[in-house]
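All protein chains of the complex are present and in place, except for one that has been dropped.
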Amino acid sequence: MENLAKNLWVIPLLPLLAATVGTFLPRRLHRVTAGLSVAALATAAILAAAAFLSVVRGGALYSNVPWFETGTLSVRVGWILDPLSAAMLLMITVVGTLIFIFSTGYMAEDPDSGRFFCFLSLFAAAMLGLILSNSLLLLFICWELVGLASYLLIGFWYSRPPAADAARKAFLTTRIGDLGFLVGLIWLYSESGTVLFYDQGAGCLEPAALSGIAGRATAGGLALGTAISLLLFCGAVGKSGQLPLHVWLPDAMEGPTPVSALIHAATMVAAGVFLMARMFPLVALGGSAELPAPALVVMAWTGALTALFGALTAVAQTDIKRILAYSTISQLGFMMMGLATGGPAVGMVHLLTHAFFKALLFLGAGSVIHGCHGEQDIRHLGGLRRRMPLTFATYAVGMMALSGVPVFFSGFWSKDAILHSLSHWAPSRVPFLLGVLTAAVTAFYMTRQMIYVFAGTSRGPDSAHAHEGSPVLTVPLGILAGASIALSAVTTPFRPWLEHFLSPASTPSESGSVWGILILSALACGAGLAAGGILYRNLGVALKTGRDPLERWVPRMYTLMRDRFRFDEFYRATLVKWVGAAAWISAALDQSLGSVFRDLASFAASAGSWLSRTVDQGVLNASFDDGCQAARDAGGLLSRTHDGQPQRSLRILIAGVIALAAGLLFLATS
Amino acid sequence: MSAATLHLLLAAAMFCIGLAGALCRRNAILVLIGIELMLNAANLNFLTFWKYGPQPQPLDGPVFVLFSVAIAAAEAAVGLALIIAIHRRYRTTQLEEISRLRG
Partner (left out) sequence: MTDLPMLTLMTLTPLIGVVVLMVLPASLARASRPITLGISLLTLLEGVFLAHQFRTEGGQLQFIERAPWIPSVGAEYFVGVDGLNLLLILLTTLLIPFAIATSPFPSERPRLYFALILALETGLLGNFTALNFVHWFLYWELGLIPAYFLIKFWGGPGRRTAALQFFLFTFAGSVALLLAFQALFLATGTMDFPNLAALARDGSLSSGLSRAFAWTGLNPTRLASILFLGTFAGLAVKIPLVPFHTWLPDTYAEAPTSVTLLLTGALSKMGVYGILRILIPIFPAETRTMLSPILVGVVVSIVFPTLVALAQTDLKRILAYSSINHLGYCLLGIFVALDPVPQGPQWANERAAALNGAVLQMFNHGINAALLFALVGILEQRTGGRRQLEDFGGLRARAPILAGMLGTAVFASLGLPGLSGFIGEFLIFKGAFPLAPGAAALALPGLMMTAVFLLTLLHRVLNGPVNPARQEFQDLSRRECLVLAPMLALLVLPGILPQLLLRWTNPSVVAFVAGLAP
């Protein structure tokens, strides 16, 4: 067991090695790189399973190592294997391996697939590091590295401007949140003196440090724990696509579809939820059942609004992947709500089930896109039920799990647990109502999408010639579909094994209220399905007019939803414009500052030269030049004796000698 | 009249002839000869004062003279070289035609 904790770093190292080796392999060996990546992650999955089993048998363990020293402080990092990280570990490696396998088929024709697998492996390494780290600093480092991998993969087709733009947008938007994360991290560091989560009683999530933080207030009257938690939550908002930093996630769909499945549905975007679950002891500090900690209240409201916003926006999208992207945003909001109202286990269970069925949906969408030669607009698809039966069946499983169709699908149970805890939330009932509404809307837009894509007859040349992909594409779909169903065995409120595993302390809920919420949840789902089925039953006829049935029914609302509530336009008109203006003003200021300095310098130089010229001409030249002229005149006179005749010179010399001799004689005699 | 006086008179005569030649001759080579004559007059004076001086040390005078003759030879070489150079440039050895040193 001890060895396991010490050697946990091997798990992220495996994909990292694959990425490193792949970087230096020549381009034509891209199949080798792909094989290496799959092998590395599959091995990691086996190790992860072993680690998971060991956690199931016995408790958490961690090990810390010194990283560097500054002052008298030794900054340490470490690995942790507890139920939270073990569950994430297993999910990421299993889902990741399936998506990697899917990618080998999906990307087979791309000559750059070597690069693709390098980036994917880099991502996997960073993501595994993120969940295994026992230090907020190490977590932040891996957090940024998954952001880098996300940037690289969104912009994988860099020569397409939308992809490149989306990559930049994703990096910059999440960085806004990350700066909050960084400040929170530093603040926590300076207050508790450590950012190790667990360190034999001295870690920042252990009672000693928490009681040191509890009860202290910051300058604005905010509790210290709340302030730090909210800053960390900024990071989660950015990464997990919560309002108002969600704008990057739909654009991120410009990346290859396996990337959307792995990074922007199953794992990375859930990192924000994971972070809040990891920091839960700090976030929940100072709260009670009646009066939750302020940070949790903020999280719950953010989650509720995001959930509803995402679901409503998804209703009016026409790109198969963007519908799923907004659905992801919505579900992440659900997770946040669950986390804030019911504790980490409730949010995490939905995270885990969502990872499977959303990866399934994205891979299904990938299969559709692959089969339809890149067509992504659902208005041009249709009738794929017969042409791609395997994809249809598995997609339907994912759709029902996401919609929360009762009993057999894991999504139903995990969503139900969230609604359950929402219904007990003391501060407000509104999030609960929003949650139920979102559940209904979710079922509605998934029905719409299913009808658009699979029902009726084909509406475009690409979908007319659609074909099912190779087993490499369909087998992962089948496994994920199986997992989406099988997970319900451990998530029902009657046997909430996963919830207990993630949070042994959580109390089993009362059965009476369980039934009430279960029925309500099922009703909401049924309402959504029914509404969708009725509204879109004659889709082929409706589309003849070129308008969506819903658009004819509520045109204004539909336009607003289709335009994503105009968030991007709003940011472009405010933030982006302001930054541009600030840059322009600064550049102008800098220019004028430069020219002021230059003018000052040239003014000083000309003033100096004027002064020196005046002094020269008026004072120095007047006397000096005159003196020179006099000397020159005298010289002219004297030089007449020098006519260049050597003998005359000689004569003068002799005369001089004689005169000298005479003088000497005269002196000597007298 | 002692031998010393005679020697000195001879030297004085040589000096005067040399001086006159150096001052009056137009030809540069003859001027040079005049200068050599003056130099040798000085050498003669050296030997005279050594030979008839109060304490004639062995070889004092001749060493000086030998030295002086050597220098005179070198000087004559340089002088002749100069004259040749001048002749090459101005195609003449007449001194009044060479007045580049005019101030």
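We just call them A and B in the order they show up, numbering each chain from 1.
Methods note: a residue touches a chain if its C-beta (ideal position, glycine included) is under 8 Å from a C-beta of that chain, and two chains touch if they have at least 3 such contacts.
For clarity, every value in this text was computed on a predicted model and none was experimentally measured.
Of the chains displayed, those contacted by the omitted chain across the entire assembly are A. Only one residue in the set A:158, A:497 or A:610 touches the chain that does not appear here, and it is A:158. Residue A:140 is the one among A:62, A:100, A:140 or A:413 that touches the chain not shown. Here one chain is not drawn; of A:53, A:582 or A:607, the residue touching it is A:582. Taking the whole complex into account, subunit A touches the unshown chain at residues 67-73, 137, 140-142, 144-145, 148, 155, 158-159, 161, 164-165, 167-168, 171-172, 175-176, 179, 182-183, 186-187, 189-190, 193, 579-580, 582-587, 590, 593-594, 597-598, 601.
Simple rule for what comes next: only the chains that are shown with their structure count from here on.
With centres defined as mean CA coordinates, subunit B is found 105 Å away from subunit A. If you check the complex, the residues on subunit A that touch subunit B are 638-647, 649-651, 654. Subunit B makes touch with subunit A in their complex at residues 19, 22-24, 31, 95-96, 98-103.
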